[in-house]
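Yeah, one chain of the complex is gone here, protein chain that is, but the others are all in their spots.
On to chain A.
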């Protein structure tokens, strides 16, 4: 259930295309982070490694595409000041995403090395997460279902590739800094504090219920119990009433 990008509506006048691409990169980065957090835990698996790899590759493609686009835009001398400010803002968005991605890539390398899968006994941390991360990956790749076609030794092979890819990303970031002279601290955010609350009003009730579990565990259980008790008492009471009514009827009629 991939959600449509409704973000562009909240960000005001924006060049749609760049923003879509950036948005995509942002999404993939967020999903990648989720996947990396699951690494080394009991929800780790071959599939997860493959998901990580695919997500990573997608992210890198998007990053390169974004970079080309934005560099071209920023190098153009004939843009207005407002436009330039806007592109600089996008640039800051872009660089932050790539930084996050790079950090996660490095961390995934370390954890991946610490928790190999092709060993007789896997020592994965029992974190309580047992489900798979397929849906997250699917969201990242913007597909309905993920297909897994990797070999069994993906974990070791992938790590080597990961190292090279990290080096590539590093280099790309350096180049970016050299070529594009944008002062990140000069950018002003368009969103104000608390902006995240606005477009996520449509959160849905189910998630609210779920999350509140985490916050109020003791209370929730107690409340649940008393609720049950109430229902139970109600049922018993109704039952007693019914029985009393029937008995009365019988007494009256007999």
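Note that in this section a residue touches a chain if its C-beta (ideal position, glycine included) is under 8 Å from a C-beta of that chain, and two chains touch if they have at least 3 such contacts; residues count from 1.
In this text, contacts and distances are computed from a predicted model.
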Margin query: Suppose you had to identify the omitted chain by its UniProt name; would it be "Glutathione S-transferase U17", "RNA polymerase II transcription factor B subunit 3", "Serine palmitoyltransferase small subunit B" or "Regulator of G protein signaling 9b"?
Written below: "Regulator of G protein signaling 9b"
Next item on the list: Write down which of A:119, A:178, A:197 or A:254 is the residue touching the left-out chain.
Entry: A:197
Check: Contacts of chain A with the missing chain: which residues?
Finding: 1, 3, 7, 11, 23, 26-27, 29-31, 33-34, 36-43, 89, 92-93, 96-97, 100, 103, 107, 110-111, 114-115, 123, 125-131, 133, 135-136, 138-140, 184-191, 193-197, 199-200, 203, 207, 209-211, 213-215, 217-218, 220-221, 224
